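A single protein chain has been omitted from the complex, and every remaining protein chain is retained in its original position.
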Amino acid sequence: MRPFREALISLVRRPMLAALSVTAISLSLFILGLFGLTAHNISRALAAVEEKVEIVAYLRDEIDEAQLRLVRSEIGAFPEVESVEYVSKTEALYNASRELAEFSDVFPDVEVNPLPASLEVRLLPGRRDPQSVGTVAVRMSGYDFIDDVRFGRDWVDRIHTLRRIAGGTALIVGGSFALVAMLLVGATVRMSIHARSTEIAIMENVGATAGFIQRPFLAEGLISGLAGGAFALALTFGAYRLLDRAVMAVLWLPDLWIAAGILGGGVLGMLSAGRSVRQELKGLYAI
Amino acid sequence: MRPFREALISLVRRPMLAALSVTAISLSLFILGLFGLTAHNISRALAAVEEKVEIVAYLRDEIDEAQLRLVRSEIGAFPEVESVEYVSKTEALYNASRELAEFSDVFPDVEVNPLPASLEVRLLPGRRDPQSVGTVAVRMSGYDFIDDVRFGRDWVDRIHTLRRIAGGTALIVGGSFALVAMLLVGATVRMSIHARSTEIAIMENVGATAGFIQRPFLAEGLISGLAGGAFALALTFGAYRLLDRAVMAVLWLPDLWIAAGILGGGVLGMLSAGRSVRQELKGLYAI
Amino acid sequence: MIRFRNVTKHYPRSGTALADASFHVRKAEFVFLTGPSGAGKTTVLRLVHMELAPTEGEVIISRFSSTRIRRREIPQLRRRVGFVFQDFRLLERFTAAENIAFALQVTGANRSAIRPKVMRLLDHVGLASRASAFPAELSGGERQRVAIARALATDPLVLLADEPTGNLDERASLGVFELFKQLNALGTAVILATHDTTLLRRHPETRVLELEDGRLVYDSRSDVPKPPHASSGDSSIFELVRGGPAP
Partner (left out) sequence: MIRFRNVTKHYPRSGTALADASFHVRKAEFVFLTGPSGAGKTTVLRLVHMELAPTEGEVIISRFSSTRIRRREIPQLRRRVGFVFQDFRLLERFTAAENIAFALQVTGANRSAIRPKVMRLLDHVGLASRASAFPAELSGGERQRVAIARALATDPLVLLADEPTGNLDERASLGVFELFKQLNALGTAVILATHDTTLLRRHPETRVLELEDGRLVYDSRSDVPKPPHASSGDSSIFELVRGGPAP
């Protein structure tokens, strides 16, 4: 195919220009990679904390098997609820003895188990905000056999605020980074094509149509963008390894993000090239 | 001055090239601005949390005025200690009654105040790590009149870990961003000067020395860098306002950072330009 | 084929380069366009090529008129017009052969036909051995010959040649001129802008259009008598020669 052959020839024959523009594209996309890495890990950490949001309903001792089954299945059917776990009185005592050393001393001695049985309710992801938690808690406390409902309002509020702040910051800072990366790729491609305006003018002079002139540049933009994306991936991986070893265990980016980043680089390179070439075309009359 | 006059002429006569390279420089430095904004706010938030690290020493009821004064001044002289605050039995009771609603019910009724007096010790910034805290606590518990020393080891550990992680991440991610910004500025300046290699070759042909050729380019690099820095500042301020309104109250960057950013942009632009021109010089013989 | 109707061209920062010029070049005609430096020769050729729009008047080439042509028709026109530019305009990153091939690719020529045709053209201008050299690796005259070969490549309807022998020795010039004559014999209209008086003197039968200071002062096919060699233009050089101070 002419466009790709010519693009490769051109990249090889202008090694400096090609190297500089691929470098600039790589660095621009690396910004996204770094931001993605940070954002992904923070978001996963928050999600992990949020998973601990649960509502505990303490049951009266009088509840019987059938009633328990009914309550469990009814609560399990609430639209917000992910799972309902039953913790018997014995289990509660066992857990308490493991968690509290002082308690463990008295454990074998107690005659009567003072701890109530309970239902531990987890909510679906996306329904762990204070309002949903509150609603579910209120509905649950309506049951006769439920003595008391607890969910640590402060805790839920605080996580929610954190999430909102992290999300808003990520949206604004991340959006800025993404925009910056796009604009940077655009500016560098524009620059590398501006450096070739004489070439483009000559092509026009010889009677080449806009499309004919553009095609190799589009191919070149695509190739540079993909190459830039690949290098950016390598750089991001380097930063990931460094973080992982020097600071703490971090998660690597999801495959989808990686694929989107590289393809995005290619498409961005191509679109920028197309736009830049169109801007260089003199059109009908030079003067 | 010739260099600056020529630089301005050149910027005006190549508006496209000038605009593109200033744009690219602005965007690159904006990355630093955004990162700086985020890092500064996270660091301030962590510092605020860390300020709450304190060691509380409960005093025996038997302690008298003179002994108390001695203990206070001795502990205040520890190299790690910032301040020592005395909380009397009465104050302790008052505080407890304000913080715990249940307690407040019984407050007027109590005959004997069950709460001990205490010393609240704050450490100097930079000495709030688990080890320093532990050392001070051990030294304090050596005093006769001190009954018990508490500092919430888990809390101190957790804050310290967070600090370490945030610091490490900032160092690696921020270092990468700074490097990327520098390389990007370098690459775009290099590109814009590469676009003028013919011009440079002609100057050499006419007998201009390397220094004579370089000077206007240095001035141009300085001007573009400063302009890029100023635009980056404006963009960063925009992001700050957006964050501040849409997400949460954030702190603006310290003046020193701003000055360093803009001056850094100028110096970076100048150095990159100098290096780029030297690379374009054909030198002794073209072939 | 080529018709100028009262064409005037002003350049933004320098004024009138062509004033009220009217002439007609027929199909398969051969015309010398002459006049001193700065007279407007290149301007006329660029108007034919529709690289410039006339400020006033109309330029008509074949079925294209400067007043009605649309943007996407420009490439169609240019593919029928071969232009040997005064400053060559070779693609620096293309070899001599690739520069010529490019002009053929643009017309959608058959890929397999391009290579032999390019080699034949290079051979015609004496550059077969330099086919794979880049413009920067060619001498001035060699570059000019590549530009000539490119202009001839597409068997154009109209050939515009702007000082095409300025960098060529007498023998090469003659060869190039013969190439133009042959193309002309096959039906191509040729406008050759030149100062080369040897060339003019050698072909007294050929039509001459003479410009001076943007005005068409002489057309050998009309009845206007050739004016005495005129006054304006480069007088200052002569003042100097007649006794100005050394630089």
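Lettered A, B and C in written order, each chain numbered from 1.
Throughout what follows, a residue touches a chain if its C-beta (ideal position, glycine included) is under 8 Å from a C-beta of that chain, and two chains touch if they have at least 3 such contacts.
Predicted, not measured: the structure shown is a model, and the values here were computed from it.
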For the chain not depicted, the shown chains it touches: B, C
Options C:Arg78, C:Arg93 or C:His124, residue touching the unrepresented chain: C:His124
Which residue of C:His49, C:Arg89, C:Arg145 or C:Arg207 touches the chain not shown here: C:Arg145
Among B:Val138, B:Ile202, B:Ala234 or B:Leu251, residue touching the chain not depicted: B:Ile202
Residues in chain C touching the chain absent from view: 11, 13-14, 35-38, 41-42, 86-87, 117, 120-121, 123-126, 128, 130, 133, 137, 139-142, 144-145, 149, 152-153, 155, 162-163, 166-172, 174-176, 178-179, 182-183, 185-186, 195, 197-198, 233-238, 240-241, 244-247
Residues of chain B in contact with the chain not shown: 2, 9-10, 13-14, 198-199, 201-209, 212, 283-287
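To be clear about the criterion, only the chains that are shown with their structure count from here on.
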Greatest separation from chain B - chain, by CA centre: C
Chain closest to the middle [Cα centroid of all protein chains]: A
Cα-centroid distance, chain B relative to chain C, in whole angstrom: 66
Length of the line joining the C-alpha centres of chain A and chain B, rounded to whole Å: 26
Multi-partner residues of chain B (at least 2 other chains): none
Junction residues of chain C, two or more chains touched: none
